[in-house]
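One structure is given below, represented as structure tokens, and several questions about it will come after.
Note that one protein chain is taken out, while the other chains of the complex remain in position.
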């Protein structure tokens, strides 16, 4: 961290700041420029987390130099992490695709979805049981009943299961049925929940929030990792911008940016980013071409009858085309994916 | 709701849509334009919540005409609501000011803050016990111990108490100590938590999230009200934009917009919006001039020693000036506030 | 357009609005719902452009149903347009790549760049002569002298030339030297300039502005087309959001959205979107995978000596790798590009 002093600050103010830093065991490096004096802080900047240096007399501002997260950073662990979920490796050479309906609606629906996505090559079955919905009047999910169906379907199809958890209670229940937890975009800074899944050791898919910076997102991962659970996979799903032609704006650059600053794997969710089924194939191909480690896609046997987010779910037929195209792009970017399982 | 058909859609597609609507008990009104045919839907649009009209053949898009919330809307209740918290009325002629430290740190600190803000005229003591922090390495709050201190301090000073709740467990605990719950910006779409405070009947201050539209914010209020708790006060605290000169961008227009579309009271939090103490007086005056029903301000007996958000907390001296200025602007906008209690 | 009346509006107000519309030769369709009465307007909505229907008594708001541009829309011309620039076809099966330095700096630099990008397969040489820079103290370009060098270099290499125009005077000068005009992001709503290039009939590359919606962008294209120049190619180059890890946020979804709503070709500029050379290869591949008709890339023989935007220019060596990768992705998405010319 660099501390920038105000123009014309007193020498006594500079030495006050230096003393405060040294009393914390931090090193100090003073550099007097033409317009400003700056103080470089040497040592573990987390010691400064709760010390309001910016309020000391003569201080104009502080400027962070290193990232605020540690365990999630590439500085901490330069080589990429591979997250192993019961044998399926996320972040390795093989691309991982998670697919299934937005919400689990019935045994028939989830079984049909499971068989279809397995057939095209997906490794994970997704399906929502605890649904956070903007309006209280919308369908809220089947909860535990849904998770039971999810587990039966994934076992029948030979897939792994992932589902969103929205509260401590949901974590406890879902723990019995799923192979991987999903933290949804609205809960990316629900720190209580992050700690909860951090204590469980089960792999976690951590979606970015619609207004979460990459720095905040990696700090959210840090909450989980700080509890001892290093099995975190990131998921870019679009950010909120002024553009309304799509539901959110897919931040495709997040893929290379994350690869540059973190060792954690990253996959892309084009369904929530676009919000419209006609854009999903195009965005899926873009994600893989950009270097994503996989995709999570909403697939419904009959989108027109879906009870939530119908407009963004694709049919098994379209999903099969998507998997075929992805398998071909995979090769060109040095990855693998087997269309048709 | 209006359904817009694609250019060149078939008559059979139009009649399919009409039939689907009529089967739900909705009325239908078809209007054939030069470029598009549109279908007006007559009846309770919530019947359509889970029916994907947009996926029916020939449909281009649907356009909402009325707001998606009901209980929070001015259409539902045209006259402004006044929320009575043990005799202090929020939304009435008198302005309400909530003040106190970001986090409760010690008995001495919270008592000193309580006495100071009472002296200047505040009606509520605020203080965080469950602190959601971006980094897991930052101070996380005193939890129940803090709430006990808050209760003692507010009773000693003759104030009411408000504190943030971040989980179901926090709601249970805080219920014993505070007069009003606060839902923080990061939890505005934590629907489980919204329902929980909705069931409690205790008044709720609902902060807007950094990327929450006004429409989504009122839907979040709807979650609370739908459980039977109508004692909701909204709090504008800045939204996330590209501008970084302030921590967030205070959306001052939210004050007249809410007054135009909802009956719920609205107060403003300039501390989190600005993130810097030197802008708080200016923004507080702006908020009251714009028609806000009150303010929530971070005040710390000694900001330089604060354990969190030090840069945005003001001193009791500056808070007293703020209260004096507010009392004078109050008159001009037809409100009242007694500086000095 | 649909006109939404206020709840409880008078019958007389409805008939006033109807009369106003009919007096303009527009048809009227009234639909009385449970909560609102709405009036559908039938006919050319541009007749309403300057009539403030929203201010008539009883009117709550107006809701547009069809897009506000005409010549640029797919409704007007359903099949994709192919823009022919002296034999190079933009929007056809072959991908088009424009490459070269941010700014033309010297004869040696632009010749070296021209030979290099030609060798890798680019069809256009780009190079700025009129440089809009945020700070007045930064290098502002060689102007006409630069354009002369650009022309010599492109002819020597057998390329076409494109360069940005920033004023009417720049249009006049550049007209003598370049094969295609570029309108930069900052000028996307400089309507005077749009009309000027609209009158010239020379092909125009129209960059999206950092805060331009897709709707506004197509309206900007409409300004050019309305003067009779239909040779417009769109260029997505990132929008401004809260994320600062990249210079702008590349809106990759703009590619399929434009393909869905307009017949104009679209290419992508990853250099300005990312602002950092290490992300350009990844974003270029994503753009082509998403369906872009081409790319415009900043390539400098020696980026470390560049006089502007050094951080986002890549070397000829990296550009060659990019062209090779693009040629391979091209096949998979049904396009063509010959690496190595």
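When the chains are written out, they are named A, B and C in that same order, and each has its own residue count from 1.
To be clear about the criterion, a residue touches a chain if its C-beta (ideal position, glycine included) is under 8 Å from a C-beta of that chain, and two chains touch if they have at least 3 such contacts.
Predicted, not measured: the structure shown is a model, and the values here were computed from it.
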Chains shown that the absent chain touches, full complex: A, B, C
Identified contact with the non-displayed chain, of C:182, C:200, C:262 or C:308: C:308
Among B:115, B:156 or B:257, the residue in touch with the chain that has been omitted: B:257
Chain C residues that touch the omitted chain in the full complex: 46, 49-50, 52, 54-56, 68-69, 132-139, 166-170, 186-187, 189-192, 209-211, 216, 219, 222-223, 226, 240, 277, 303-308, 310-311
Residues from chain B at the interface with the omitted partner, ascending: 211, 213-215, 239, 241-246, 249-257, 260-261, 273-274, 278-279, 282-283, 285-291, 325, 328-329, 332-333
Missing-chain contacts mapped onto chain A: 2, 4, 7, 27, 29, 31-36, 38, 40-44, 63, 65-66, 75, 240-242, 244
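In this section, only the chains that are shown with their structure count from here on.
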Chain at the geometric heart of the assembly (C-alpha centres): A
Most distant chain from chain A, judged by the mean position of its C-alpha atoms: C
Distance from the mean Cα position of chain C to that of chain A, given in whole angstrom: 31
Centroid spacing, where centroids are CA-atom means, of chain B and chain C in whole angstrom: 39
Centroid distance [mean C-alpha coordinates] between chain B and chain A, Å: 27
Of all residues in chain B, the ones touching two or more other chains: 240
